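To keep things clear, I will list the structure first and then write my remarks on it.
Here the complex is missing one protein chain, while the rest keep their positions.
Just so it is clear, A and B label the chains in written order, and each chain counts residues from 1 on its own.
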Amino acid sequence: MSDSPQILNRRAAEILFSLITGAVGIAVIKGALEMDVGWTSSGPDAGYFPFRVGLIILAASIVNLVQRGFLKPDDGDYISRKDAKAMALFFIPLVGLALASLWLGLYLAIALYLVLAIGLIGKVAWGKAITIALTTSVALYMTFEFLFNLPLPKGPLGPLFGVL
Amino acid sequence: MSRAPSILFGAMALAGLSIGSQAVAADWAPSKPVEFVVTAGAGGGTDIFTRTIQSIIQKNNLINQPIVVTLKGGGSGAEGFVYGKSSPGDGHRLIFGTSNEWLLPLVAKVAWKREDFVPVAAMAFDEFILWTRPDAPWKTAKDYVAAAKAGAVKMGGSQSKDLDETLVKIFEKAAGIKLIYIPFKSGGEAAVQLAGGHIDSNTNNPAENIGQWKAGQGVPLCVFSSQRLAAGPKVTDTMGWSDIPLCKDQGIPVDEYKMPRAVYLPGGVSPEMTKFWVDVLQKAFNTPEWKEYIERTSQSANFLSGKAFADYAAKDEERTRKVFDDAGWLVK
Partner (left out) sequence: MIENFANLFTGFGVALTPYHIALMFAGVAFGLVVGVLPGLGAPNGVSLLLPLTFAMDPVAAIILLTSIYWGALIGGSITSILFNIPGEPSSVATTFDGYPMARQGKATEALTLAFLSAGFAALVGVLLVTTLAKSVTQFALLFSPIEYFAVFMLAFASFVAFGGGSPFKTIVSIGLGLSFATVGMDTISGSVRLTFDVPDLIKGISFLVVVIGFYGIGELLETMQEPLAAKPVATRLDWSAMMRTAREWPRYWLTLIRGTLVGCWMGIAPGGPTAASFMSYGIAKRFTRGNKPFGKGVPEGVIAPETADHSAGTSAMLPMLALGLPSSATAAVLLGGLMIWGLTPGPMLFKERPDFVWGLIASMYLSNVAAVILALASVPLFARVMSVPFTIIGPMIGVVCIISAWTVSGSSFDLLLLFIFGILGFFMKTLNYPIAPMILAMVLGDRSEDAFRQSMLLSQGSLTVFFERPLSATLSVLTIIFLAMPLVSLLRQAFKRNAAST
């Protein structure tokens, strides 16, 4: 379908994801085994259901792995290089926003992120990108701090807002 | 006029000023919005306790910063304490709870110890009452105990390994009985289950079961206290709070079991911060609104702060640890 080379085809993705869910299953089993997993005279113990849910996840993951990976493999397109680039260009800045918000505060980080994401990555005219970024940030600030009276982290700008 | 007095006066004024400014420097007051953390779910006793304090402080302008209440009741309140611990030394974040501050670390792997928080004040002590359904075959606590000795009696309560179940353990040991304890998410739920006749009894606080009592869907058998509750207005046609007999007079030797409603600060706060909040809470404690809250919820008002509160906590922890040890609940 896509003209860009594939970096992950559907079969590989199915295998990868069934391994992930299988690992979750094992983690759940391991976590449940820290408690009693039996059935007492007054019903199931704390680990009874989690233990069995973990086993079921693991078993179903193995079936999926065998089915999608070997019995009915589908070597169709999944993620091409172009897709991966587009996804990374969205995902990585967003992770950056989350990290930046921890020390810049949410409002400043959001403004910076929007300028970059809309202006640089989205290739919208800079003036427009900056306007959108500032408007959004200020609108969110007004909504949360005044309408909702819900203080969000403001980072080094905090004292400045305190003066405001 | 000679110049001396004015110089003296000036010096005195200067001295007064410097003393005054020293006092200001030594004092502390919040400089930004204050956060009240509720270590319980919405609508529960701790939530109402917190909101009451919030409204008293706001109405009487006891502090000059806005107050934001955040609900962090996840994990029996563990969420709120973990959250509080994340900001050591911050005098703008108060944690509202019960004795769960020192009880939770005993029974669950949580990320704090009793010493990680600074106890500010305990302001009210909530009572525990043995309630039963109105169509039950027993009419007194004595008969209830006799019935429990003969067969399976179902006891509901709020949460597991928490205050209610601890009381049930103490009660079982004192009366020499074994009950079937069924934990629910809240005392309110236990009250409704009792009204529906699905359980035989619960150990709700007065405020949690008063609605059902008024409607004849729940009857108090005895109160786990060393003295009768304050009279107040009659709740039903024939009975008021003070008419409820004491459990220890009914052959259940549980002298006293109460739940403190208390306020904590994160560890590492300065003594000035603690002092500021003790003062504010003491002022709130003396308002008519607080009296009204205490009466409406049938709690006993008692202001403990500083060493008195810390001693109370240490003593209660010691006593409860024994109960937990017997029950095999202590976390390894």
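Note that in this section a residue touches a chain if its C-beta (ideal position, glycine included) is under 8 Å from a C-beta of that chain, and two chains touch if they have at least 3 such contacts.
What you see is a predicted model; the values in this text were computed from it and never measured.
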item	value
Residue in contact with the excluded chain [from B:63, B:82 or B:174]	B:82
Omitted-chain contact residue, chosen from B:101, B:127 or B:162	B:162
Residue of B:195, B:222, B:294 or B:313 touching the missing chain in the full complex	B:195
Identified contact with the non-displayed chain, of A:70, A:90 or A:126	A:90
Touching residues (missing chain, whole complex) on chain A	10, 13-14, 17, 20-21, 24-25, 27-28, 31-32, 35, 39-47, 49-50, 53-54, 56-57, 60-61, 63-64, 67, 78-79, 83, 86-87, 89-91, 93-95, 97-98, 101-102, 106, 110, 113-114, 117-118, 121-124, 132, 136, 140, 143-144, 147-150, 152-153
Those residues of chain B which, in the complete complex, touch the missing chain	41-44, 47-48, 51-52, 54-55, 58-59, 67, 69-72, 74-76, 78-79, 82-83, 107-111, 152, 154, 159-162, 165, 180-185, 188-189, 191-193, 195-196, 198-199, 207, 210-212, 214-215, 217, 292, 296, 329
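Here, only the chains that are shown with their structure count from here on.
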item	value
Residue ranges of chain B in contact with chain A within the complex	31-33, 35, 66, 68, 180
Touching residues on chain A, where the partner in the complex is chain B	42, 149-151, 158, 162
